[in-house]
Each structure stands twice: as C-alpha cells, then as structure tokens.
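Have a look at the structure below, then the notes.
The complex appears here minus one protein chain, its other protein chains still in place.
Up next, subunit A:
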C-alpha cells in the first residue's frame, strides 16, 4: 500500500520537472513562432528565472526580504568579465586589475561557476554579520549592503571601470544556455526546500521562538540559504552580462532589485512555482508593453503608449496583486501532478 506521505513526496518531486518542462515549452514556442526580439526576450526571461529562483531560495524559505541580491548579480557579472575578457582589452579598460586577473582568458563556463562562487563567498562573509539581525533590521542591512557594493563598483575605476561600461563580453548566452542555468537553479532550489535545512528555515519563518525551542539554529540555516542563493544570483549576473555584452554597476542596482521583488510578489513568495510563474508573467507583460510603447498601426493611425508607461503599469500590477491576491498568483502552491498520476496503475489510494 502506498501511504499518503509517499504520494505527497512523489507529487512534490514532480514540481521541478514540470517547471523545467514549462520553461522548455516557453523557449520552444517563442523560438518557433516569435521574431528575433521574442528570442531575446526568451533569453532575458530565463536569466531572470535564474536570478529570481536564486533570490527565492533565501527569501522564500526564510521569509526575510533581501534588497541585496542585485549586488550578488553585480559581483557575478564583473567576475565573469574579469576572467573572460581579452587581456589586451583589459589592459586599457581595467588597468588596475591584479596580474592574475589581467592575464586571465578563461572559458565562459568556469567563469560563470567562479562568478557564482565569488558571490557565494561574499554572501557568506557579509551574511555572517547581517543575518544575526532579526527580520526587518536584516532587510534594511541588505539594502545598505547593496548601496555599498554599488558605490564601490562605481568608484573603483581602475578595477571596475567605474560608471563607464565594461564592453566586449563574449555574447554566448542563447535561450538554451539560459534555460540550462534556469533549470539548474530550479533543481537546486527544490532540493534545498526539501532538505532538513529548508524545513528548519521555513519553521523559523513561521515562528522564531518556537523554532529555537525545537533546537533550530536560525542563523546557521539562514546563512546557508543566503550563500546558496547568492551563488545563483552571481551566475545570473554573469549570464546577464554575457547576454548584452556590456555591463555597468547601475545595471545591477535599484531597478533590478525592484524587478526581482516585483516578480516574486506577483508570482507569490510562498512557493518555488510562484517565483517561476512570477518571472514569466512579468516578463511577458513587459514585452507586450514594450511593443505597445513602440506603437502599432491600425488602419491609417498609429497607436503608441507614452514612453515609461511600462514601468508604471508593472508597478500598478504589483500593487493590484498585493491588494487582490496578496499571496501572489500561485498563492503558495506548487505546480505538481495530481495524486492519481503518481500512484501508478492498479494501486488503491488509501
């Protein structure tokens, strides 16, 4: 006999598979029926899935909103630029790089992994201080961290190029590359959520006092999730850089922070599926609005939304979701196969 519990576990195991299939279908449909701009939108969306799913590993399980994750993307993007750019170019653009980095000319995959690892190491170091604070204080500290990283990056000109952009990153990020990383992030996120640490962290989200009375060391689990979370944001930042080919510190500052938060709120912070669905919903809405801003012709007249309406409408959408569906589109539920699909044939369902 299959117990209820086994059925639940099998159902939960279908979530990452279904989410991966959803993204696969999204890429396949966009490439099959969309134009070039749609293909670019697909890559961009999947990079955001990596970023937001990474973000969710921490924010979703701990219930602590972080404003600092765009900083991990920033660090990741620059680490990948430092390690992959042509040394001749770095000599002129970034004269202050230490010799080891100045001469580095790595392949993009080890560079992306290193980007994630450096972001994770930074999270481990800063999180050790920030995550000892409770809820709202921790959130504000992450915001201060974001501001610090941005200021350092904007002013450390010999190493980061300052506010002027670093150009010439190899543009290797196709929708398929982005899909690979997005699926990797989803797998890692669902493994973490199913782990003992993930459960412990969700318990602290529900009630800190009761969790510590159950022997849970909140700080340790938060730090673990923060570090893992930063890894995928670092990778996401590297992908973003190699997608456009140009990076500058302000590309990883307030607007990215807002976008990541908006996506998580719209989809619902309570589940991994919410994070993925939120990215898809917001990205598709943004794409539609961008096209409307460019204008479309109907008969003899051309209609166009005033420029900037895209940001306003996304912000409005976020407010509407908060008002009418505060738990987000997925309301904390996961996409999973129904019980009768996972029990197998001829098994009773008691």
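Note that a contact is a pair of C-beta atoms (placed from the backbone, for glycine too) under 8 Å apart; a residue touches a chain by one contact, two chains touch by 3 or more; residues count from 1.
One rule holds for everything that comes next: contacts and distances are computed from a predicted model.
When the listed names "ABC transporter ATP-binding protein", "NADH-quinone oxidoreductase subunit H", "Cytochrome b561 homolog 2" or "Acyl carrier protein" are checked against UniProt, the chain not shown comes out as "ABC transporter ATP-binding protein". From the set A:134, A:164 or A:214, the residue in touch with the chain omitted from the display is A:214, counting the whole complex.
Screening A:57, A:112 or A:203 for touch with the missing chain picks out A:203.
Within subunit A, the residues in touch with the undisplayed chain are 4-5, 8, 196-197, 199-200, 202-203, 205-207, 209-218, 270, 332.
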